[in-house]
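The structure that follows is given in the form of structure tokens.
Of the protein chains in this complex, all but one are displayed in their positions.
Right, chain A next:
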Amino acid sequence: NHSRFFSDHIPSSKMMFPHTTPTLSLVVLRKRALSQYAWWFVFVGVSLCLTNQAETGLPSAEEAYNFFTFNFDPEPQEDQHKGRLKRRPRRGEGEGEEEEEEREDEETETEDEDLFIIDQSARDFLEVTRAECMEYSTRVQREEELLFTPSTRPVPAYSKLPENVQPRYLEEEGLYVGERPPVSLSNQNILENRILIIYKFDVLFLCLHSIAVALHCSVELGVLSISAQTLTSKHMNRYTVGIGDSQGDYQLDVDVSGLVFSHHPLFSREHVLGVRLAQLCDQQLSRQHKDLNRLLSDKVSGLNGLRNTNEYRMCFIRHTRRLRDAEQEKDRTLLKSIIKVWKELKALREFQRFTNTPYKLYIRKCVEQASDELEQEAEVQAEVAELRAEYTEDYETKMSGYRGQLEEWKSWRRKEKVLKKKQKQRKQLSRDEEDEGSEEELGEEPVKPEAPEKPDLAGLEQQVRKKAAKIRRRPGEPVLLPELTTAGPVTPNEQCPRGELARREDVTKRSLYIKVLYNDKEVSRTDSRSLSTDFRVHFGQIFNLKIVNLPESIKLQVIYESIGSSSSQLAEVCVPIPESSVLTGTAPSEELEFSSNQRVMFNHEGVGSDVPFSFAADGSDRHTLLTSAKLSCCVSWAVGEGGVPLAPPTSQPAAGLHSGLRQRDAIACIGASGLNDMKKLRKWAADSRLDPNDPNNASIMQLLSVAVPDYFRLEQLQEEFNFPSDGELDRSRRFRLLRLRSQEVAEFRNLKAIPALEREISEKVFEDYECRLKEVERVDAKDHIDGHRALVAKYLQKVRKSVVNRFLITKHHFILSDLVIEEEIPSIGILGLNLFKLAEPKRPLKPQRKERKKVTAQNLSDGDIRLLLNIIRGYDIPVRRPNASKPVGARKGSRSYGDPFTSAHSSQTALQGSEWPLGQPVIQPFVEVSFQRTVLRTSTAEGPNPCWNEELILPFRCAPSGDYSTSSLQAVRDEVFINIFDEILYEVVEDERERGASVHTRIERHWLGSIKIPFSTIYLQSRIDGTFKVATPPVLLGYSKERILGSEGGYDAVRSPSEGTFLTLFVTIDPQLVPGDPIREKKFDTQETERLLLACELYEKDAHRRFPDRRCVTTVVDMNGKTVFVTRFIRPLTPPQELLDAFPNSPQETMELVARYVSFIPFLPDSVSFASVCDLWSTCDQFLTLLAGDEEEHAVLLCNYFLAMGKKAWIIIGSALPEGPTAYVLTQEHSRYLIWNPSTGQYYGQYDTFCPLQAVGCLINTDNVWCNIQVYAAPMRMSFDVTKPKCWKPFFSRTFPDPGLSSVQPEYLVYRRTDQTAAAELQDRIEKILREKIMDWRPRHPTRWNRYCTSTLRHFLPKMELSGGREVSEEHRVDVLIGCLISGFPLHLPFSEIRPIIEAVYSTGVHNVEAPSVEFALAVYVHPYPSNVLSVWVYIASLIRTR
């Protein structure tokens, strides 16, 4: 049947069935849960091997091949099928099916014959038969026969358990039960059903099933021979955990002290009895120790004493009494049996006439006191009374129950009688069936209750007494105390009979030893000891086991040796592994009983083992005893030096051996060191499934729950490594400092060694910076005329900041040539030049300046840079007025300054020349250069056209923090003042008599004019070489312009158009500094079209290629940093109306006025405002709002004005002196071209020799840009006719027409009238400041102010403004100043700030006059023009009283 069952196994994946109809049970089976198959598979798996591949019903490979390759005959499929059927072995198929098939076989056989006959023609037909199909119901039916389907219903508990056994639910008992793995209930039920039905397993196993499920050992379970042993063994394996980490010093001491046989095959009968006697006596002794009898007696008497007739108490007393009686009875029987055994022993000894054992029993009698009897009597009485009460009570309850029953019975009887009467009446009517039914209605007749017996109260006492007699000693009887000694004599061997002798000899031959097995491995064994006659073996050996592995089991094997025969194992004793608290020395010795069921027989007196024997001579009373013994041993943990227990310290008892599942020792698992590691401990606790409810584990559970957090911190040092928040970073001074430095904020740009610690950075570091930041918002009003200027300054700051930020990136961009020095490819020209150079004379007569090596600015320090000024000569220096220039006689001379000082006063020149007979020249000029408050002067020359040819070397210090980087050098705002002075010698000899003896002279110097050159210009141009016009004051008191016609007549004619004083200079910086890089403007944003930009690039490139030194500008950068085509800046704009109205008749003068107006707008070079930044072009409205700009802005504005005035005007981009690359304005006046310098307001004719414009690069108009392609760039030698294509190359041509660019300029400019009062206020303030300054500059002399002179000058200044500084009469003041030697001059400045005015005043050196009687006069006049354009006049004069 089994094999049948397994034959239809279900391979879970392939679902193949060994049936003739392969489709048979698929459907049914699929209905089952897949998991169930798994279980099936599990159980069936083992026997899978039994099933045969042949059974599967699959065609073999050959068959399959034939099937598919065979050229099918028309023969029906059935044939094939049948053929296959025939071949198939039919071992495990259902009988019914077999029958069926046999039938089929018969059919096919008959057919086969036919087929053979018509072999050839058979292929020609095709027979169609019905598909073989079985009805569903039959299929199911058949399947049910074959297949076993365990039901999914839960197995009832009764079928699982043996009878009369209650299931235990450990959970309900409060024990900890580990979590089961999730197994669906249905699967579990199926398994249970299956086990129940198929295997008919032990009930025990069924009880285990839950464990089995829990342990996932489903596969192992499939093995039929499942047992608890395998379970444990499997888990035991898990415990051989590597405890390498806990190489603790653990030592187990196994003390094997001895062995006492309680039965041995070599026991004689006497021995048997003796042992029995000894056991009984032991029992007696232990009972005596406990003395239960007395305890209970006391309890009973105590309870009786209370005498409280409580029902419950009574019951309790009764119960206790019963217990006491039982104990007393046991005592008594024990005593009796001891005496009986002793008697037997004695009888045996007598019978065999020798004694083998030294046992001897003494019975001690204790004489009772007199009270004993009374006590007993009282006890009996009490018990009797109690019983009586009990019985009475019992009787009463029974009686009441009886009465009730009786009543019931009586009523029934009455009913019956009534019924019977009725029946009789009915019988008369119909004698049929009805009587039966009615009788049934009445039911059965109740038994008539019997009255309970009256309790036999009299007999009660008798009963009690009888019992007492049975269980107690009689009153007066002595108390018997048996006492066993082993002091009795043993009959020596000689006196014994042969049988006994043989036994004794046999005993001596025997010896024993004990093997100690630790973890099933023998670790040591005791010495072999021979068996003594009293069957005690003493070993007394202690084995010290050093433990490396976790103790799983300690076993002691008792090995039995006999001389002449091989040793055999008598028994194996498992010793429990001690708790870690069990230590050597304190551990009590344990007695382990064991027995062996070996069958041993002897032919001598020995009783043998498992052999029946009898004590009686007649062979009756047979006993069968098994070898058994008590092994006394002790296993404990050793104590090391210093009393340290060599035991694993754990609270977890090593209780493992008995409960295999939980045998996990914390120490063994994770080691002693692991105890400190909470993680490990937790893991261990989880793994070992500690019972959380076990009080033993309470401490560890608490520890785990408290100490080990539930989470695991990935990086516990995270906090230390957290990046500070943005706020913290912002607050950090150090970080701020570092950041500001990296942003190259000016104050911090070159900061060195920023302190490492926050506290070392003082707040002061930021003070300057913060002040500056605040200043941006609150521009101090002192330097500015009004709020408007403050706003402008603020705006300028903002623009500067944004532009600087914009350029910071481009500044850090380098190109190859910045980094790598590489020789350029020498062109043929250069090569030729070099060859030519070889032929040059070594020391040419006219040496040319050689280019010096340029020095990068970064490795410079203070004092390395010097400013070299070569002052070569001067032209046309004003000369002293003749009458004023007689200082010799000045002492007395009442000098008259009556003549007006006009520039062209040629009438007097002849006179002048004749009036200097004493050798005093007309003028003794010298040049003084002041730069950064360092003043150097040349020697004094003579004449109006002096020649100095001197070199002055001025040291240069970079003011901001010694930083010599390009950008900071460019930002230097210092200017070089080149002043021309006249040196006058005064004789100060007071006495005429001394004249011959000594010369006392006083040197006075008078300022004649100055040239200002900004340092930035020098720096950017690297050298300035040329003749410059000296800015002379419009009025120079006491001096006049000389016209020397005679000597230099021819030259005079040339220079006549321009008037003024000139100075030839050469200025440079030593060493030559590399000027700032031009910003590569292509990187800026733009709104121009790509095509235009491309054209611009090409155009500029072409121009640069042809004329590398001519500037050609097509695109410029506006204030927003965007590239703009330059013509967009040109647009006619009307100048302020009041300027146009000033000279309605003279357009020439209007133009001059407009030019003056433009020049009043302060000049501020871009390179200063935007350090190291390229030219920025601002629109005219921006320019007027900012009131600051450089040449380009001035030129654009002037050009726009001229265009608005209907002139033809262009902007000239070129280079001029001293400013270098610059922008001028060209106007055309009737075929005459005028060149306007927009910064000064002056104009020059095209052929003016002293025109500062040196080269013309290109012209810019509203419509076009023209590049100069003429041979010469000097204005004098070129044509300004832009229509000539040979001379000018236009940007927009026929090939690239003007796309119609809109202008960036506004349509018109809005002018605001400047506040007169504000101007007056500023005037006062400037005057006040200047006075203070002059007094400051003269610390050692008193400074006196001439009020009268001051007021005169103050009236004079506005006239100067009106006249444009030219046609001024001086007569107004001359009369006032009679008797004074006066020297002074007005200064005319555009107003931007006060500081330049102060500088200008200082540079004149008026304050240097040290004459004791000197007085000063200072007047300031501020003339307002529209849009806050201010013209400032400062008249400063020194007066020396001569009277």
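In this section, a contact is a pair of C-beta atoms (placed from the backbone, for glycine too) under 8 Å apart; a residue touches a chain by one contact, two chains touch by 3 or more; residues count from 1.
Everything below uses one rule, namely that contacts and distances are computed from a predicted model.
Peer 1: According to its UniProt entry, is the unseen chain "Cleavage and polyadenylation specificity factor subunit 2", "Armadillo repeat-containing protein 8", "Ribonuclease P protein subunit p14" or "B9 domain-containing protein 1"?
Peer 2: Missing chain, UniProt protein name: "B9 domain-containing protein 1".
Peer 1: Identify the residue among A:L501, A:L751 or A:L1093 that touches the chain left out of the display.
Peer 2: The one listed residue touching the chain not shown is A:L751.
Peer 1: Looking at A:V820, A:A997 or A:V1271, which residue reaches the missing chain?
Peer 2: A:V820
Peer 1: One chain is left out of this view; which of A:E760, A:E951, A:E1097 or A:E1332 touches it in the full complex?
Peer 2: Result: among the candidates, A:E760 touches the missing chain.
Peer 1: By the contact definition given up top, give the residues of chain A that touch the hidden chain.
Peer 2: 738, 741, 750-757, 760, 812-816, 818-823, 825-826, 856
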